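For this view, one protein chain was removed and the others were kept in their places.
Moving on to chain A:
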Amino acid sequence: MADMVVGRDKCGEQRLVSLPLSRIRVIMKSSPGVSSINQEALVLTAKATELFVQYLATYSYRHGSGKEKKALTYHDLSNTAEESETFQFLADILPKKILASKYLKMLKEKKEEEEEEEERNNDEESDEAES
């Protein structure tokens, strides 16, 4: 069964890969244009994903504000996505969170800017018309 790569040696050490291959395969196949995946590629992708999880967690912890609190928070992760080039591909799924009130204020300011811009354009047009 291709479900788990059992790499337990005689000493009973850890499996080669802990993530379920069947699930990794489902995700891989959902990628457009992918026809088939050889077993080695599947195993390596699963292993790479584990390495990625470790890396993302440790990087975010080291650079995050939660270090003093001995905690890893969402904030640490979204910081990583925003500030690190390597992890930038995660920016869309790990957006920064802001208070709703702040967001509404931002929207309002943006709207006011746009209205001012429009007024300015109208003035210019009427100036041109007169000259």
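Criterion: a contact is a pair of C-beta atoms (placed from the backbone, for glycine too) under 8 Å apart; a residue touches a chain by one contact, two chains touch by 3 or more; residues count from 1.
The rule is simple: contacts and distances are computed from a predicted model.
Of "DNA polymerase epsilon subunit 3", "ER membrane protein complex subunit 2", "Auxin-responsive protein" or "LOB domain-containing protein 24-like isoform X2", only "DNA polymerase epsilon subunit 3" is the UniProt protein name of the chain excluded from the display. Within the complete assembly, residues 5-7, 16-20, 23-24, 26-28, 30-31, 33-38, 40-41, 43-45, 47-58, 60-61, 69-74, 76-78, 85-86, 89-90, 93-94 of chain A touch the chain that is not shown.
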